[in-house]
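Note that one protein chain of the assembly has been removed; the remaining protein chains are unaltered in position.
Up next is chain A:
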Amino acid sequence: MMTMLLNQLNPSIKALTVIVMIFALTLVFDPFTPLVYCLFTIAITFMFGKVDGKKYFLYFLPFFLIAIGMLWTTLVFADAPKNAANTVQIFLWEFPKEDVVVAFSLALRMLAFASLSLLFIFTTNMVDFILSLMQQCKLPPKIAYGVLAGYRFLPLMKEELGQIRAAHQVRGVNRATNIKESIQQYKRFVIPLLAGAIRKAERTAVAMESKGFTGDKHRTFYRPFTLSWKDWAFFLFMFLILFITIFASIQLEYFQWYKGQL
């Protein structure tokens, strides 16, 4: 299926692609390239991945707000411009053009990073990612299965926290009204939670060892992750799009390397 393509890619290659693209984008410093690349990435995410649009929007929103904040602070706290006469009007204020370019470059670059990260997060199963890291990137099984076991514990700990809170309420512990009390309350919650978690972790470790787990790198895999031409095609495709964007940017005379602006 076409729309599942991203979800089916090898998670390690996907991660590699995203990281390489982020590094490549840091070399560029103009507003046009990251904007176009960001739009491309979002389009690819929705065209080739099975993504919940509403959830995507919710995750994207905080990045967007931070980007706006960044844009504003960069504009307001910019260095003295070399060419102060050349100005741009934004709403009611006038800013030197070079400051505006710098600010937009920075904010849009962040959005491009966000869209790349979300592409990975929304189309990758965490368990698959860890299994793939172990198979393709030689992540030691001890760490990989440790992380997986911990991942399982998170919802359990959340549930336990709720129970501890109710249990303390019944003991007549007052609700915290100031910071000092909040810290104290937090401390009281943490001890039973940690005690429970340590005990559980120990039991899980014993159970894993009883099933023959030794941390040995020689093991077979029930869910093997392999590399196919599709994975490399994705890698090249993302690069290609970046080149096209940069090419367009040069043609339109927006393009600039990052030369330590800011």
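Methods note: contacts are C-beta pairs under 8 Å (C-beta built on N, C-alpha and C of every residue); 3 or more make two chains touch, one makes a residue touch a chain; residues count from 1.
Keep this in mind: contacts and distances are computed from a predicted model.
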Request  = Would you kindly match the missing chain to its UniProt protein name, picking from "Copper oxidase", "Cobalt ABC transporter", "SGNH/GDSL hydrolase family protein" or "Probable septum site-determining protein MinC"?
outcome  = "Cobalt ABC transporter"
Query = Looking at A:5, A:22, A:39 or A:149, which residue reaches the missing chain?
reply = A:149
Note = Considering the complete complex, of A:207, A:233 or A:252, the missing chain is touched by A:207
Query = With respect to the chain omitted from the figure, which of A:16, A:39 or A:127 is a touching residue?
reply = A:127
Contact footprint on chain A, counting only the chain that is left out = 127, 145, 148-149, 151-152, 155-156, 160, 163-164, 166-174, 188, 192, 195-196, 199-201, 203-204, 206-214, 216, 218-224
